[in-house]
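What follows is a set of notes on a single structure, which appears directly below.
Note that this complex is displayed minus one protein chain, with the remaining chains in position.
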Amino acid sequence: MTPPLRLAVAGVGNNISALLQGTYFYRGLAERLPETEFPGVLRPRIGGLSVSDVEFVAALDIHPDKVGRDLTAAVLTEPNNYPLLDTVVPDQGVLVEQGLVESHDDADLDRLAGRLREAGAEVLLYSLPTGLQWAADAYAEVALRAGLAFVNCTPESVARNEDVLRRFVAAGLPLIGDDLASHLGTSIVHRRLLQLLGERGITLESSYQLNLGGNEDFRNLREHGASKRESKLNALAGDAATLGKVEVIPSAGYVSHLRDNKVAYVNVEARGWANTPVTVELRLKVQDSSNAAGVIIDLIRVAAAAKRAGLSGYIEAVTLQLKSPAGGHHAHTDESIEASLAALDAPLAAAV
Amino acid sequence: MTPPLRLAVAGVGNNISALLQGTYFYRGLAERLPETEFPGVLRPRIGGLSVSDVEFVAALDIHPDKVGRDLTAAVLTEPNNYPLLDTVVPDQGVLVEQGLVESHDDADLDRLAGRLREAGAEVLLYSLPTGLQWAADAYAEVALRAGLAFVNCTPESVARNEDVLRRFVAAGLPLIGDDLASHLGTSIVHRRLLQLLGERGITLESSYQLNLGGNEDFRNLREHGASKRESKLNALAGDAATLGKVEVIPSAGYVSHLRDNKVAYVNVEARGWANTPVTVELRLKVQDSSNAAGVIIDLIRVAAAAKRAGLSGYIEAVTLQLKSPAGGHHAHTDESIEASLAALDAPLAAAV
Amino acid sequence: MTPPLRLAVAGVGNNISALLQGTYFYRGLAERLPETEFPGVLRPRIGGLSVSDVEFVAALDIHPDKVGRDLTAAVLTEPNNYPLLDTVVPDQGVLVEQGLVESHDDADLDRLAGRLREAGAEVLLYSLPTGLQWAADAYAEVALRAGLAFVNCTPESVARNEDVLRRFVAAGLPLIGDDLASHLGTSIVHRRLLQLLGERGITLESSYQLNLGGNEDFRNLREHGASKRESKLNALAGDAATLGKVEVIPSAGYVSHLRDNKVAYVNVEARGWANTPVTVELRLKVQDSSNAAGVIIDLIRVAAAAKRAGLSGYIEAVTLQLKSPAGGHHAHTDESIEASLAALDAPLAAAV
Partner (left out) sequence: MTPPLRLAVAGVGNNISALLQGTYFYRGLAERLPETEFPGVLRPRIGGLSVSDVEFVAALDIHPDKVGRDLTAAVLTEPNNYPLLDTVVPDQGVLVEQGLVESHDDADLDRLAGRLREAGAEVLLYSLPTGLQWAADAYAEVALRAGLAFVNCTPESVARNEDVLRRFVAAGLPLIGDDLASHLGTSIVHRRLLQLLGERGITLESSYQLNLGGNEDFRNLREHGASKRESKLNALAGDAATLGKVEVIPSAGYVSHLRDNKVAYVNVEARGWANTPVTVELRLKVQDSSNAAGVIIDLIRVAAAAKRAGLSGYIEAVTLQLKSPAGGHHAHTDESIEASLAALDAPLAAAV
């Protein structure tokens, strides 16, 4: 039996609500369905770990309504608005503790590292709101001092920072990041449509993509959308031909009653034979934080399995699930990604 | 200078209207745009032939309003309803001749073969309404007797018929077919969406695809849709997991005012992490016969280039543009397709 | 206290499932919400009757899997596929009885009339599949012999038949029909869009409407759609200007996994100032049988209240909820409809 992954989380937002409730949902499902048939799961096992093999051992946040509450209650506390799934989630016996503030000092990092070691954590999952580079740096430092694998879900630069990466390698610790790709995001759907046009010889004329939602991410994006727009355009415009023909609106609107749902509208205007028009209109609706948790579950399992296998630094297995992997997408091939995944299962095979 | 492709057409429907008008459209466009920037064109040159290098040397049909008219007038004759493009198409000096009827005899085939030889045709393009196996057989026989390459646009079995294929090989003639894939069809868009779900670990729950249009194909399909439905389901359900979860309605409706436009609605209901819903709604609108002509232009250029290069039988270069290629899709690899394309350009390179 | 409506039903399909489950759903809701706030209810009370004041006293069907079962079990029996609502529906103590077959004789009608009298029914609701004129006639005759109000949900001609209407008047019994309008149907949404264009001076160019679903109605319609198409076109084309510009496909497809849901796509192409284009695309999704039950609940309450008030013949109060009211839509004004509704509540007011 593979022992469960011992997870510490920094940030107790909707993503953690989706992750926590989801692990219990699948635990219940396992009673009547083989795990190979679990809906919404890409890989039933990574390094022997199932999607339910997660034990939350520590949780950090600074929201006064969350700190001091059991994690199970905290994930359902506003402004979190991920739905309450139809599954029983018992108290975790883990109270949310006060996280770092920007004015922390070095002793705070040490104390926190000690706390996570004491809790027996293997992996520290960094999942704070976008835009806090200082926090990403600080929690990565805590992971190093505590001897944990680190997973960065945000666009902040951590695994792409070569100094930081070198320090994780030196410490023999895995470092996973940066910026998780959605389980099924607007960008990949949009990109695949544009690629398909190119393959077929249909000429793109113009295209746009709008995203709207009702969670805190969308409220924040409405104000800080410019950098997100750049990043999403980059994700699309691999092909030089599309530059200037595609517009992306990362947060077209904060619509509170959408809650944690995300709606995207994609339009493509193109030209076929003899310049006759081709039009595609697409609407995508997803549960936004499920879209994150469905990827986080792989990132943390890869991080734990890698740590247990004695691997360190960036682990290529997660490359397709990140927007900005260490080294960039071009540094990794399908073959090297497959090999990395296989390496995580090797110790298990050896043990048999 | 590569001499233009000398084309004979069996069937003077919308597809031929799109093909004829399109060749003149691009001829006009060439005066102000390099051919590498032509909209809606996948390959500017095949075997040295541009998309305008087509000379219509013979045309066959049985519609009384078309027979006896110059091809330029005939393609605009009802029930044809492809739009009149904004380009000048001069008379072709080719009158539509009476085509074969089901009660033809062997002498008719000989006479027709003689006629096409006399016209100097290189390629016979078969583009009659779907469902006339006898006609496909007869015109293929005519091509053999006349020494022409043959291109079958329809689902009728010609290139898949091993006997027929052998006879073309023996005669040293190319045989291209069967059933052209659309330039950008509903099936490929739908399939790519379903594949993307699979890649990401999103679980398909149900999906449907509806097609509607206002040309003769849709009027016919409304009655004979069952076999088309099977063929479209096969195109989608590569993955066993989708069997029974996907419904396809090839002709949901004949809507006369859509004329030669095709509209498709695709719905995908799926499940992500923790069984939360993922929904995609897509609407595709295309000019139906442009969608055919954009592929026909490649099929006939490949046929002519192959014939000129002394190649015979099925030419792999066209495989991705056919729904039912000779030997089936699995008999051809990306590499063999590329090699086949390259072979068509080799004589030109040698000539330089 | 108004005593509950004593209802007999002919046909135990999805509509009756929606009606039965719905009455219990609202009974439960009444414990925590005032009836004026019930979702999906147009009129909380009609003649003193709430939406829960329905007692099923007899049920008739000919499906072998339904006959002999308690009504609560029968409504959930295939091919019925209305969803199981999240509410407890106890057994009704009413077994589904064998209904009439086309070869019935006069004695069968008498026996059935006796049976319904014995059950104490006030209203006979006719809700068989579309197209059985003989059955509509026979059940109306049964209602007359048993002294019941009659409600015809189907397009069959009953209330429009002046002879039949005269006999109900003579018998002092209400007759409600024909053909219920949906609670929120594609036709009314489509018509309102077209009317709006007209009001604003936007010129319609073309429009289509497609409907698809997964219940037995859609399976039947796929084959017998022509008359439904006519009826739907009539519903739209009040304005002569739209004739020939609008296409309606009542059953574009039977998609089994939609079950009792109906999806409609509506497209409108129009022209504004200087002939510039205006386009509307609309998608409507509803629970098909809820769409019927939300209207049936008013029809049967009007029927019962009218009978109790001693009114006979066609009751104008229901006119806006029927597609083909007795006398046609033009025979009834907003004022006469309002007056008819008021008359149903008058006895209650008098009693106070």
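For reference, chains read A, B and C in written order, and residue numbers begin at 1 within each chain.
Please note the rule applied: a contact is a pair of C-beta atoms (placed from the backbone, for glycine too) under 8 Å apart; a residue touches a chain by one contact, two chains touch by 3 or more.
A quick note: this is a predicted structure, and the numbers were derived from the prediction, not measured.
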| item | value |
| --- | --- |
| Shown chains touched by the chain that is not drawn here | A, C |
| Selected residue (touches chain absent from view) among C:49, C:286, C:311 or C:326 | C:286 |
| Option touching the unshown chain, where C:30, C:95 or C:189 are the choices | C:189 |
| Hidden-chain contact residue, picked from the options C:21, C:80, C:312 or C:340 | C:21 |
| Chain not shown, touching residues in chain A | 205-206, 208, 210, 212, 245, 247, 249, 252-253, 255-258, 263, 265, 267, 281, 283 |
| Touch list for chain C against the chain that is not drawn | 18, 21-22, 25-26, 29, 38-43, 83, 85, 183-184, 188-189, 192-193, 196-197, 200-203, 205, 270-287, 290-291, 293-294, 297 |
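Throughout what follows, only the chains that are shown with their structure count from here on.
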| item | value |
| --- | --- |
| Classification of the chain A:chain B interface as same or different, half of numbers criterion | same |
| Averaged-CA centre spacing for the pair chain C and chain A, given as whole angstrom | 50 |
| Chain A and chain B, separation of their C-alpha mean positions in angstrom | 44 |
| Chain C: positions in contact with at least two other chains | 281 |
